[in-house]
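Note that this complex is displayed minus one protein chain, with the remaining chains in position.
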């Protein structure tokens, strides 16, 4: 994101070229909510990244990023999970491509409540169990593992801006562990 | 599609501008499989459009089209359903944004088996019950309503090119009426 | 429920016979959250029944009931929707049998938080748009239509006991209209 060039299928887009695309069409995104599960698949903890945004603020977020031209959704998920959680996270991407929801981000908070100042993004959202060791990389400073109850405390929810608190609740509702 | 200009949020894209976007990012699409249902929601018939393609061939297809910048998925679905089935079709777009699958179209048939020669498209696929009268418009010449059994005859499946026969089977599998 | 006999596939179960079954196996249930939707399928209102329980208390609830032996899930949904909303409600039962969640009710509130004092019930939960006129019948005294925002007010949530407040939030999360 902070790089000067954006890779697309082996070639690279300049910031201007990417901006032009954003000006014309909605951008394909993926959102992954990392979780720890027990032997029976029940969610025990949720992984929240602490990351610095472009404006130097600290913010809680999930794994999220753009799908590239020529890249399958599974590969986009894998790439963003590796980028944010490190190469040893062992994410278990679901066998089905059916997302639990589609999140529509707009610069205007009034449309859906999901906000992305830079663009109109259409994001396929998945809950992804993570079995290995997570070492946040790049922009992410740390990953905190919280129980559903802890994650739903007002202190945490307030740090999930741009509608991400709602994405958390939707993900947990889907997993049947909404407190 | 055959128009010289493409509308996006009130403004228009020239074919060149749209082509540039296609060269850079995957394009957001929606697919809608129109069905007739009985009182209990059980699928009784599937609507197959007969349409002329750009190269003058006749082909069976479902309702399908691009999502515009600034347009919600529901509105893209509604727009394409109206465009292809006419204003009296009374489509019942599902209450959930969760698609039954995500179809990834590539120019290369070897990637997913879903083919779009023009672009890499990421399509959210929905089954949409239609309650009213359908009058195919624009490119679509007619709409044929077939029972699941009829739709799965080899004669029909062969007319569903580019992976659309598989989309049909996936839609019917989702509805529990796979013959 | 208050009837002395329970119908099963044309024949009837005495309360003792039904109780014996409950003592031995989990009971198949369906839950239907009635909603009003706009032209694009977006949920605008949620239907909450006000009903008298066996102990004479008033309680908010959704449409809910047992699946009978020999009865398909769609037919159980239809029967309970008609029973609770009247014959003119015009429910639009989803084309897919895939429920948005499975609710596991136990007499012990500690297992899942979903409580049914009488039995262990495994309930398939659906959001059901309702297009017609609702006339609550039998136990239900009235049906109130609330916007998602109204339904999520503390006053309303507190009246949804036994985990039904959570079912409401899960249903609205699934529909993308969680406030």
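Going in written order, the chains are labelled A, B and C, and every chain counts its residues from 1.
Going forward, a contact is a pair of C-beta atoms (placed from the backbone, for glycine too) under 8 Å apart; a residue touches a chain by one contact, two chains touch by 3 or more.
Worth saying up front: this structure is predicted, and the values here are computed from it rather than measured.
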| task | Could you run through the displayed chains and say which ones the absent chain touches? | result | A, B, C
| remark: By the document's definition of touch, the residue of A:78, A:115 or A:144 touching the omitted chain is A:78
| field | From A:100, A:114 or A:152, residue that would touch the chain that is not displayed | value | A:100
| remark: Where subunit B meets the left-out chain, the residues are 101-102, 112, 166, 169-170, 173-174, 176, 178
| query | Can you list where subunit C touches the absent chain? | reply | 8, 13, 17-18, 20-21, 23-28, 66-73, 96-102, 104, 106, 111-112, 120, 122, 124
| Mind pulling the subunit A residues that touch the left-out chain? | 35, 37, 39-43, 72, 74-75, 77-78, 92-98, 100, 127, 129, 174-176
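Everything that follows uses one rule, which is that only the chains that are shown with their structure count from here on.
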| message | Counting only Cα atoms for the centres, state how far subunit A is from subunit C in Å. | response | 34
| field | Two or more partner chains touched - positions in subunit A | value | 101-102, 112
